[in-house]
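Comments concern the structure below.
One protein chain is absent from this view; the other protein chains keep their places.
We just call them A, B and C in the order they show up, numbering each chain from 1.
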């Protein structure tokens, strides 16, 4: 059966070149990078190259890159350490974020609220954009950190990061951005964008899972979140995960090398996919911003059908996709992002995210366009809601 | 040139079978384990098998195993989450540990002290053993956690874990043990040993770096340390690191399968290495406990020579080893473990740790026995300290 | 995630559709919960369910629960059918994930709601329906899992 993976925003396959680059570090140059003997020095040298590659992808200096176990750890570290440190110094206890952040940010903010921090969750408009005026107004004398995601993982909306960074800098507040979905999909430059801290994850850019990084602008003080050995310039303890770091470095190098072509390819596939679905299926909304969005993200809500059922039928046809419906998440509530952009349950239930990537072909998109309408129709014909509307129309 | 790796306690090469097991999960079954479609389900199924293997190795239930990014994260999580949660509940603010813990424990304890916790650091005797009486005496009504490492990473001493667990349980205090060095080198049974929480790391048992686990006894409440998605039964957020988890599982399976043979092989090599050195080189002490120790650990202090110089000369001969000397660590102080067992600078400067493992052969040991005495002699002849003694003797 | 039985009834649902001249029709659930089940019954003079159809808006387990429930009661008398519990639906499906148990409850409720409609229309009384509230769809069973990537 044909297999079409359209969930690149969840995770990407590791590129063969990346696996190739990693392999020697499992069995040959396996040394502890903190050791002074040969197998350790080789590991350390490889780590330094990787650090340069990751730094280059976001316009940073290698010394500003600290490897972590992924995007979630980077987010936790940035928020908790900055918040606790600045609060202890009497600088304030207020953070600003948005209602559409990833749970790595939202649940961390909730944990901080329990510790006595105050958090403002900015609203977004129906395309998922924050308002710069609202941001300006939310800043108080005791505001210590603004954290706004670069690109949203569900609806793909890209925030005006540079403008946010400028406001933050003008007001003397640190600016962190969760760039897990932006990395490798958008040209990022921490200087141009006025970013002080930035979270990354390798498994979204064809690198391995379990490795990420936090960019910390030189001069920005950050205390460790994970205590122990002196690794990562005494900022992040734990034996260096060399194979994964090497893989991240190689993935970052490839991402930087092909960024423009990657963006063009994905954008073309995305538009074809979106246009094809919208013209073949009635009663569906396309979410997110029309242009300021992740090049590979198509987020739709189909009326009268439920997301999990769609995913299962698509899976049966070899198509891997995801949904923000309540039933898919196994929770009472649909995605907080879909709610934040003002969609009613009628729409959120039928949520479908299709995300294309480097291994997606035109044929893959054709296959989806061939199969998806029938899946929707099949479920609609089984749906008492659709029946009711059809009845009304008849 | 012959290469002899004798730093298995720092990190191990990944076994080829383990790499083999991991490989399909990078490029083929790369799905996000939280997804419901096929590539995600396959990832999840593999993760469940791995969880069973890790659980089996320590006599736990799979539901008691939570994957982390390594031993350091496990240690941080156990100590910080248990301490903060029980303090918030008014249960107390006192922890008990030892002076010879890994920095992942010690620096975490120091961070907790800054937050208002009190920590008792138990002394050890010259073989590195804590005193059970001293432990009993240290327990106060406000004691909430005892954390004592299973096996020490430098001198290899194994603590009387079961007796500690019994004391903790009798006194109603939780017991955590850092078993990073014990795992796969000692028969661990969390029920027999009365352990409530236990830290593990895969890269010390021929598994990949960047993956570990925390065992949490059923019924022991633990709040998350890393907030975000609902992974690991809502206890540890972050996209599951499937290839590494699969590797950890396979490494755990192999470790359990061959445990007895592994212990016997390493013990024989260790004794041969230790006896050979002690009979060939004068003025050297063998540290740690004669029998209650890591099967592969040989820890020595040579008078009149400095550790880093030894390591460099050995490296030049293809031998990889490590040292707890001040110069090797790059710090003002030699290893806190060597100081805790009462060694003076005369000895700590000349610290050498040789740790054998599964790929060590008799010939490797012979090679070290052939080369090491000359290395020591060469450095001694260059040493003004040795000159002074020789002069005195002449 | 789902048993083979669940997947079979989801992929090939039995008795999908409606019955224009149904003896009773019941609908439970609501859009905000993410599943709605509607059951149509055709009941003869001997109170035997001679035909049954369903329409369901919801996830895989909601569709599978509806499907298997219709198979289980078709040909039974109304009184027998009312004995159907969500536990039996669960067992027939070979189990459901914890967060999906409410789907089996929904199937039981939809059936009861259809019988209630039949009872109301015919003036009959079924003691098995005593205390039955078609608004209570068992959704409080939901666990608060949040997955995201």
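Criterion: a residue touches a chain if its C-beta (ideal position, glycine included) is under 8 Å from a C-beta of that chain, and two chains touch if they have at least 3 such contacts.
No experiment lies behind these values; they were computed from the predicted model shown.
Engineer: Among A:156, A:229 or A:334, single out the residue that touches the unshown chain.
Structural biologist: Answer from the full complex: A:229 touches the omitted chain.
Engineer: Just one of B:34, B:68 or B:153 touches the chain that is missing; which is it?
Structural biologist: B:153
Engineer: Which one, B:44, B:102, B:176 or B:289, makes contact with the chain that was left out?
Structural biologist: Of these options, the touching residue for the absent chain is B:102.
Engineer: Among B:49, B:132, B:187 or B:385, which one is in touch with the chain left out?
Structural biologist: Residue touching the absent chain, from the options given: B:385.
Engineer: For subunit B, which positions touch the chain that isn't shown here?
Structural biologist: 9-11, 102-103, 153, 304-309, 312-313, 316, 322, 325-332, 334, 345-346, 349, 381-387
FYI, only the chains that are shown with their structure count from here on.
Engineer: Suppose each chain is reduced to the average of its Cα coordinates; what separation in Å results between subunit A and subunit C?
Structural biologist: 39
Engineer: When the C-alpha atoms of subunit A and subunit B are each averaged to a single point, how far apart are the two points in Å?
Structural biologist: So the centre of subunit A lies 34 Å away from the centre of subunit B.
Engineer: Once you find the CA centre of subunit B and the CA centre of subunit C, what distance in Å lies between them?
Structural biologist: That pair's centroid distance is 56 Å.
Engineer: What are the residue numbers in subunit B that touch two or more other chains?
Structural biologist: Counting only residues that touch two or more other chains, subunit B contributes 32, 34-36, 228-230, 239.
Engineer: Could you check subunit C for residues that touch two or more other chains and list them?
Structural biologist: 145-149
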